[in-house]
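One structure, pasted below without further comment.
Let's look at chain A:
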Amino acid sequence: MRYVKHYGTWGYILHRLSGLALTGYILIHIYLVSGLHNRPAWQSEMEIFRHPLLVVLEWCLFSVVVYHALNGLRIFIIDYFNGARYQKQLLSAVLVLSVILFAAMGAVMFI
Partner candidate 1 sequence: MSFQYEGAGKSGSFAWFFQRITGVILFIQVLAHFYIAHNTWDAGHDWATIIARLSNPYMRTFYLVFVILGLYHGLNGLWSVLRDYHMSAGKRKLLFGLVVTVGIFIGTLGFITMLTLPAVQ
Partner candidate 2 sequence: MIIKHDVVIVGAGLAGLRAALEASRNYDVAVVSKLFPTRSHSGAAQGGIAASLGNVEEDHIDWHFFDTVKGSDYLGDQDAIEYLVNDAHPAIYELEHMGCPFSRTPEGKINQRKFGGHTKNYGEGPVLRACFAADRTGHMILHTLYDQCVKNNVRFYSEFYVTDIIVKDNIIRGITAYDMEGGEYVAMHAKTVMFGTGGYGRAFKITSNAHANTGDGLGVVLRAGLALEDLEFVQFHPTGVYKYGILVSEGARGEGAYLINNDGERFMEKYAPKLMELAPRDLTSRSIQTEIDEGRGINGENCVHLDLRHLGEAKINERLPEIRSFCRKIIGIDPVEEPIPIEPTAHYSMGGIPVNVDGEVLADGKSQKVEGFYAAGECSCVSVHGANRLGTNSLLEAVVFGRRAGKTMVKFLNAKGVDKADLPEDQVKASFDRIEGFKTRTGEEKVGTIRKELQQVMMTKVGVYREEKGLKEALEKVRSLEKRFEKIKIDDKGMKFNTDLTEALELDNLLQFAELIVSGALNRQESRGAQYRRDFPKRDDVNWLKHTIAVKKDGKIQYDYKPVVITKFQPQERKY
């Protein structure tokens, strides 16, 4: 049988997955941005990104960034500011903040 997943385990799994996803994204992102040299090609490319599905995906990407960034801060606090003593509270804060920012970004993007 598998080992139960505690709070901290989820924090770690999500951080790792989000970090890897972001790394993949940043590689592609830099590659795509190099397309700025060619204005027409860029504009048509951006048209593709207006597809609703991709817009939603971009929104999701934001949640990944937010979670990783906030949890990265949590790890920093754990390492340098005795955060290990409050890791659970910190993780709760990270999750709550992530959801709020995610919703706020949705508001900016869709309203």
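Quick note on selection: all candidates are chains of the complex that A comes from, given by their letters.
As a convention for this text, a contact is a pair of C-beta atoms (placed from the backbone, for glycine too) under 8 Å apart; a residue touches a chain by one contact, two chains touch by 3 or more; residues count from 1.
Note that this is a predicted model, so its numbers are computed, not measured.
The candidate from 1 or 2 that touches chain A somewhere in this complex is 1. Against candidate 1, the residues of chain A that register as touching in their complex are 16, 19-20, 22-23, 26-27, 30-31, 33-34, 36-37, 39, 42-43, 46, 49, 62, 65, 69, 72-73, 75-76, 79-80, 108-109.
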